[in-house]
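A single protein chain has been removed from this complex, and every other one stays in its place.
Up next, subunit A:
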Amino acid sequence: MSIAAKANALWEYANPRKFLATSERVLPFFWISSALFLVVGLVWGFFFTPDDYKQGSTVKIIYLHVPSALMAINCWLMMLVTSLVWLVRRHHVSALAARAAAPIGIVMTLIALATGAIWGQPMWGTWWAWDPRLTSFLILFLFYLGYIALWEAIEDPDTAADLTSVLCIVGSVFAILSRYAVNFWNQGLHQGASVMRAGAITGTDTTEKVSNVFFYPLLTCIIGFVLLFIALVLYRTGTEIRARRIKALLARERVNG
């Protein structure tokens, strides 16, 4: 099959029936594998890794803080892609996938902010600072709130999808800033990237990096979070498709008397 044919085959999933049938088939794999990776990663990190020489046992917070922060940003980027698909191709499933992902993103942002504050108190001596990364994450959280509120506030689903897609494009600035704020404004309390940096992993740069003893269980947790995100997005998108069908059926019933 050529690349163009493969790309065209992808659009078949814009059909709600095809999406539901496929997601129902793959969901058990994603639920089970996410649970496995999360349990193994968290148990490995919590029980079988040593304390850090500087941060003591608080280093164990990394197994929740980093994956949730990564997913908070990447969830918004996934919403950006599906919103653009909606704006360009008008596929309802993509708009509903963005809607379904938003509550997952807000929970991930909340976990990142909460664990960051709890971790920051003993390490920095404060729960909160108006540091570039922390501030951009707080703004990302507010964008998630606004995005969810906008979906709820507009009755016509197509208008809601249009307006939330535009909001998503605007909010993407903060999703990207929350990842790169440390690099842009080399200041603040939050450290620079020490995990997802190619040079740090391959050892080609000498800046401080996360030791492998922490990195491997962290990687396991990150994979677990990604799998859980996929499972939740597929499941919740299915729910949104069914909720939309209920509205259509009720409207048809009203018309038929």
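As a convention for this text, a contact is a pair of C-beta atoms (placed from the backbone, for glycine too) under 8 Å apart; a residue touches a chain by one contact, two chains touch by 3 or more; residues count from 1.
The rule we apply is simple: contacts and distances are computed from a predicted model.
Going by its UniProt record, the hidden chain of the complex is named "Heme exporter protein D" among "Heme exporter protein D", "Acetolactate synthase small subunit", "Urea transport system permease protein" or "Amino acid ABC transporter ATP-binding protein". Here one chain is not drawn; of A:124, A:180 or A:235, the residue touching it is A:235.
Per the touch definition above, the residue from A:88, A:118 or A:170 contacting the chain not shown is A:118. Within the set A:14, A:84 or A:107, the residue that contacts the chain not displayed is A:107.
For subunit A, the residues in touch with the chain missing from this view are 42, 46-47, 51, 56-58, 60-61, 64-65, 68, 103-104, 107, 110-111, 114-115, 118-119, 121-122, 228, 232, 235-236, 238-239, 242-243, 245-246, 249-250, 252-253.
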